[in-house]
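Removed from the display is one protein chain of the complex; every other protein chain stays in position.
Labels A and B are assigned to the chains in the order they are written; within every chain, residues are numbered from 1.
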Amino acid sequence: MTMLTDRQQLSYIAAQAADARVNLELETEGMTLNIGPQHPATHGTLRIIARLDGEQVVWAEPSCGYMHRGYEKLTEVRTFPQVTALINRIDWLGSFANEVPFILAAEKLMGIEAPARAQHIRTILFELSRIANVSLFLGDLGVQLGAITPVFMAFRDREYVLNLIEGATGGRFHPNFDRIGGLKDDLPAGWIDETRTVMKKLRNFCDEIENLLFGNEIFQSRTRGIGVIPRDVAMQYGLSGANLRASGVDWDLRRDQSLPMAWNKVDWKVWTHNDGDSFARCWVRLQEVRESTKIVDQLIETLPAGPVMTKVPRIIKVPEGEAWVATENPLGEMGYYVVSKGDLGPFRVKIRSASFNNMSITPWLLKGVYVPDIITILASLYFILGDIDR
Amino acid sequence: MSTLSVLAIDIPYWAQSLLRVLGGLVAVLLPAGTIVYVFLFKMMSFMQSRLGPMEAGPFGSLQLFAEVGKWLQKEDICPERADKFIFKLAPLIVLASTFLLVAVVPFGPDAWFTNFEAGIFYALAVSSVSVLGILIAGWASANKYSLLGGLRAAGQLIAYELPMVLAVIGVVIQAGSMNLQDIVVAQNAGSMFGWDGVGNPYVLTQFVGFVVFMVAVQAELTQAPFDMPIAESELVSGYMTEYSGFRFLIFFIGEFATAGVFAMIASILFLGGWGVPFAWFGWSDIDSIDNWMNIVGPLILFTKMMLVVFVIMWVRFSYPRFREDQLQRFAWKVLIPISLVNIMVTAILKVAF
Partner (left out) sequence: MPKIPGLFKGLGVTLGTLSRTVTEGANTVQYPHEKETPPIRARGVIALHEGNCTSCMLCARSCPDWCIYIEGHKELAPPRRAGGKPRQVNKLDRFDIDYALCMYCGICVEVCPFDALFWSPEYEYSEPRIADLLHDKAKLGEWMQTVPEAPELEAGADKKGKK
């Protein structure tokens, strides 16, 4: 007989119970549908085990870890400069945003702060990676719901943003541009003018997506009232980012905590929505892209002159201590708890990635919905596999 | 009157049959190939600001042949636990319904395969045969996604069969015939309030019927926004999931050939089919039409078909898809009442005028 872990046994009992419920009501037989690990709607290798009664989900559970790469463990055997190259790969669509909290935590331990110009450029690149990330979400949303055109528009306009990131950092996907104490390099000439035109294009793209997708009655009927997360449930499950703001919680780490970044120097708005359904989540993200383009526009106008790197030793040793820094990443709150013992590399790093916590609500949320709504809800929750499995 | 008797050649019966089979192949495959190239490859790409296939042939025009070659080379996989015989039969049923459908389509005054009285009745009847193929494809694949897709397809195609029939009834009442040839003649020979400049295409008088028919056709073809049965992002192409190689090719051709044939039927019912308004050339009825219409007629029909397919594909590339229950609700609560009212109004007006 095969040995079962407690967890497997529990889920087996739950499945049995779900079956019994199905059988009692209609005398029908339940069906277990494995959505994933290879499925176009799961953005990678997420597996959702769903027990169906006809097309209705009776019980669902996400099964993560098919793409676990062990970043927390890997960071323990790398030096601090090497870690940024690794953690780029966590949320691979907004990679620059992954570097920032780790670097900020390391800087906090060392008691240094990046110069003002570096802070500005960091914030610009952070917002650019948010735009690149969320604009792909907006296109992908269409594909998940059956419209094929939006994703090509998203790829088209995201390309401009990636070109910007590549122009400044050298890497399209994995910039690895952040250094402890500042940035690797300054911006190349002509970059700011290019950014200005690209931001116009991106706002245009938002309008296009709004006309093509958000205004569409079919889209609205597919998303409105589907997967409603009430305010208190959202807070109990520890959601963050746009998923939380769509449930009416006005909480954004960019505004609500003071970090050595440039968000508090510009004028922008945190969008919230009271409905808490899939449409609200998508809509909040759309508004966030617009807001990000405004932040970038303002920041490139007020870029201060100066160096982009403070004095740091050539071989970086972070003093002993512990630090926790979290930022509002494209997917939600992303934080690093860095423990240093005074060595070249961190002793232990705990990564709090947004998608992993956002996924925790799926068993609660998927109960009772139809199979097509699973896709809508997963798409609107917006996770990235690398961010779940790390 | 046979297809070729107009050319005053005496052809034996077997040769006529052979010619009809060849003609049927051309009438199904040529529009299907054109639709795939013009709309699926090129129009979709342009709508997404890309160029589409460009390498095979000038502007990628031979891409479809390359794809066919690729599919024919692929292994014909049959899942271990599938019901092998039915699994292999299913694509053929789907394609057969397309060939049966094209049999009643008139391409010119004398250019048709068969010309019988209950033509439109027959067309609507054989178009539902494809449901059978899709249902057994979903069932025989031994795949949960395919099963869901097949069941969805069955539910959807049956639900949309009804508004389609009801939308056609308006046309039948107005033309006073179920013969497709007669419907074409009635449109082109007709006049609106005494003016016969454009004849009387039923898209003007039966506009509601036309819209309902087009929506139903969209659903019948399982094109977005009614592509719930194939839904590649949730059901991984539904009933087609397990098919590969040339069986998938048959499904693929079937999809676009059926689109072409339905577009032909739509243009026959509502846009005047192969004809031009008879008043332009002073014709009065079908016997007085010049013989060159047998050559030009198919081209006119082809042009109108492309127009209709353009609309179908345009909608397909722009819209997200409905959910299954919304789709059923839309058919039973919106389309069927509208088409019933349309029939009533048409009948009243028919009696009144």
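Simple rule for what comes next: a residue touches a chain if its C-beta (ideal position, glycine included) is under 8 Å from a C-beta of that chain, and two chains touch if they have at least 3 such contacts.
All figures in this text were calculated on a predicted structure; none of them were measured in a lab.
Student: In the intact complex, which of the presented chains make contact with the chain not displayed?
Tutor: Looking at the complete complex, the unshown chain comes into contact with A, B.
Student: Which listed residue (B:Ala96, B:Ala125, B:Val296 or B:Val315) would be found touching the missing chain in the intact complex?
Tutor: Residue touching the chain left out of view: B:Val315.
Student: Among A:Pro40, A:Gly171 or A:Pro260, choose the residue that contacts the chain missing from this document, as touch is defined above.
Tutor: Residue touching the absent chain, from the options given: A:Gly171.
Student: Can you list where chain B touches the absent chain?
Tutor: Within chain B, the residues touching the omitted chain are 43, 45-51, 54, 314-315, 317-319.
Student: Over the whole complex, note the residues of chain A touching the chain we left out.
Tutor: 78-79, 81-82, 84-86, 88, 117, 149, 153, 156, 159, 163, 166-171, 174, 176, 184-192, 208, 211-220, 303-309
Note that in this section only the chains that are shown with their structure count from here on.
Student: Roughly how many whole angstrom separate the Cα centroids of chain A and chain B?
Tutor: 45
Student: If you look only at chain A, which of its residues touch chain B in the complex?
Tutor: 31, 33, 39-41, 55, 142-149, 152-153, 156, 212-213, 216, 218-219, 221-222, 370-375
Student: List the residues on chain B that touch chain A in their complex, please.
Tutor: Spelled out, the residues of chain B in touch with chain A are 44, 47-50, 144-145, 148, 224-225, 227-228, 231-236, 317-326.
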